[in-house]
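For this depiction, one protein chain was excluded, whereas all remaining protein chains were kept in their positions.
Per-chain residue numbering starts at 1, and chain names A and B are given in the order in which the chains are listed.
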Amino acid sequence: MMATFLRRLYFTVVALFLAAPLIVVAGVSVNEKQDLAFPPKGFSLSWYGQIFFDAEWRAALIASVTLAVTAAALAVAIALPLAWFLWRRIAPWANVFQILGLAPFILPPVITALGMLTFWATSGFYGQPWTAVISHAIFFVTLPLVTLSLGFASIDRSLVEAASTMGADDRTVLRTVVLPLIRPYLVSGYAFAFVLSLNEYIVAYMTVGFTIETLPIKIFNALRYGYTPTMASVSVFFVAVAALVFSLIARFGDIRKLLGAMSSES
Amino acid sequence: MSGLVLKDIVKSFGNFTAVDTANLAVPHGKFVCLLGPSGCGKTTLLRMIAGLEDPTSGAIMLDDQDITPVPTHKRNLGMVFQSLALFPHLTVGDNIAYPLRIRGASRDEQKKRSDELLKLIHLPGFADRPVSKLSGGQRQRVAIARALALSPRLFLLDEPLSALDAKLREAMQVELRQLQQRLGITTFVVTHDQREAMTMADLVVVMGQGKILQAAPPIEIYRKPADAFVADFIGMTNLLDAETDRAGRVSVLGQAIPDLVMPAGFTKAAVSIRPEDVHLGPVGGDSIGGTVTFVRDLGGTIETFVEAGGKTIIAVATPRERPNVVAGQQVGITLPADACVVLKS
Partner (left out) sequence: MKREAPKSIADYSPLFFPGLMLIVFFVIPFSTMIAVSFFLRDPSGFYTPDFVFDNYARFLSVFFGRVLAFSLMLAVMVAICCVAIAFPFTFLLTKRPRKVQTIWLVCLLSVLSLSEVIIGFAWSTLFTRTAGITNLFVFLGLMKEPVALTPSFWAVLTGMVYQALPYTILVLYPALVRLDPQLLEAARTLGASPPRAFFNVVVPALRNTIVATLIMVFVFALGSYLLPQILGRPSHWTLSVLITDQAIYQSNMPFAAAMAVFLVLMSLALVGLTLLVGRKENAL
């Protein structure tokens, strides 16, 4: 049928569009020599090994992962009580905090990065590693905030009322009903923030770029100064990690629902 | 007194009065139905008994203790919600055992009670099933079992059967009533279905526009409705304007009804008479003259629609007493005095 063919064509074109850069990057990553040729000259997986065996790349990898793990955790730690408060209480003025939570992500990254730079420079902590953690946490707080708001909104309030008729006080309801139902949204919010933090360049650069090299910073430098296919293999590696993380979430949870679908059997 | 007492309960939301001065006394062990059309305040009243809403004024007493300030989780009740509110993240058994679990009961105690209740609701062996894999009727019963897990003092149900199909509903009404009688627990059910109320209740509380219009056993509500609204809400009825004729007797459609007295202070009145009490016979005598417009033979009952004096009167009879009439025929309508209720209109 014509409609089916057109639809398939449309999807294929979009798929190719999205995949094209990935194909290029994957191709570059298997170059035999230290050459960013595409199509690749020769075939070698050694550049994947470089990520772990080259001291500089490994240091950058560890720095990025550490930053991502801690920043995402902090972002969730900020977002959870806020989303909980907005759901639990009627307090219209508190919505200002919600806007503050959404703002960092909506503003152009360079502005947030600049703001952080001036702040840390003025306060004298410029260059310390933990400033990157806080900066990233604030920058990415929007993601867990949005997923958690979605999650809280999806809780049927009659479940909460039923629990209290059965003798559960506020804390018990939180512990036995709300948190278990929120957990998937916590996980997806964390995963989002984690993946994005791994690949974030400018905020990291502006806050600690002169003292620590995260992977995106190293890639950017590699692009400018020392062409090496390792930067391509790193990117492929990251995409693979993201794919793995999100596949796991899809496998053990309902990713459609986490991204906004109503729960249904359709 | 022992039991639940509502004293002058009022609930307002801003300018809107959801419940207007409700007074009610319910002895222990009774099955009460809060009955009325949507928006009449019955659910609000139930939620106040549960403590999920606070009354704007008034008091709720349970066994002579004022429970109005007591929070929901301390009121020792069991409640079934309209959406059933089964916890999706717990199995059937864990749902039922939830009230015990949060009070620190051991795993064994939880399992024992859970199995006991599953047997009571005829679902043995369902303990490990996820809630999503149950049929509508099964979910119903699990919600009931969960509410009864701790043998509460009050059992509250908010339109519990509205999501079930007709046949299952009728079966569940009987089951629920039998269960309540077995356990002897004070029960409040909110419903808009008067058949349901008639089936299950010891006491029917008819509500309209926030007010309690009548609280009485089902048959009393049926036979002696307090006003025109109640009469029309419960079952089918004929509501006819009543006048006093020159001799001081109550007359309907120009025909006096002997032995029927107009209560003092009634300026405008209506007479309510159930279709099964309307007698159809040949024209003449003291009967009201009318023309048959429609005959509905439902097999088990026969409804005859008669037009008289611009109004339509419905008479219902069993096949054995079938009036042999056809559309267009002239008949005489007799309204026996003992079946008539004079209501303020």
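In this section, a residue touches a chain if its C-beta (ideal position, glycine included) is under 8 Å from a C-beta of that chain, and two chains touch if they have at least 3 such contacts.
What you see is a predicted model, and the numbers here were worked out from it, not measured in a lab.
Peer 1: Among B:A18, B:L52, B:L179 or B:A215, which one touches the chain that has been omitted from the display?
Peer 2: B:L52
Peer 1: Touching the left-out chain: which of A:A20, A:L45 or A:I62?
Peer 2: Considering all chains, including the one not shown, the answer is A:A20.
Peer 1: In the full complex, which bits of chain A touch the chain not displayed? Write them out.
Peer 2: 3, 7, 10-11, 14, 17-18, 20-22, 24-25, 28, 36-39, 77-79, 81-82, 84-85, 88-91, 94, 97, 100-101, 103-104, 106-111, 114-119, 121-122, 134-135, 137-138, 141, 150, 157, 160-161, 163-164, 170, 173, 195-196, 198-202, 206, 216, 219-220, 223, 231-232, 235, 238-239, 241-243, 246-247, 250, 255-256, 259-262, 266
Methods note: only the chains that are shown with their structure count from here on.
Peer 1: Taking the touch rule as given, give the residues of chain A at its contact with chain B in the complex, in rising order.
Peer 2: Of all residues in chain A, those touching chain B are 156, 158-159, 161-169, 172, 176-177, 180-181.
Peer 1: Okay, in this complex, where on chain B does chain A touch?
Peer 2: 50, 52, 71-79, 81-83, 85, 87-89, 98-99, 101-103, 146-147, 149-150, 156
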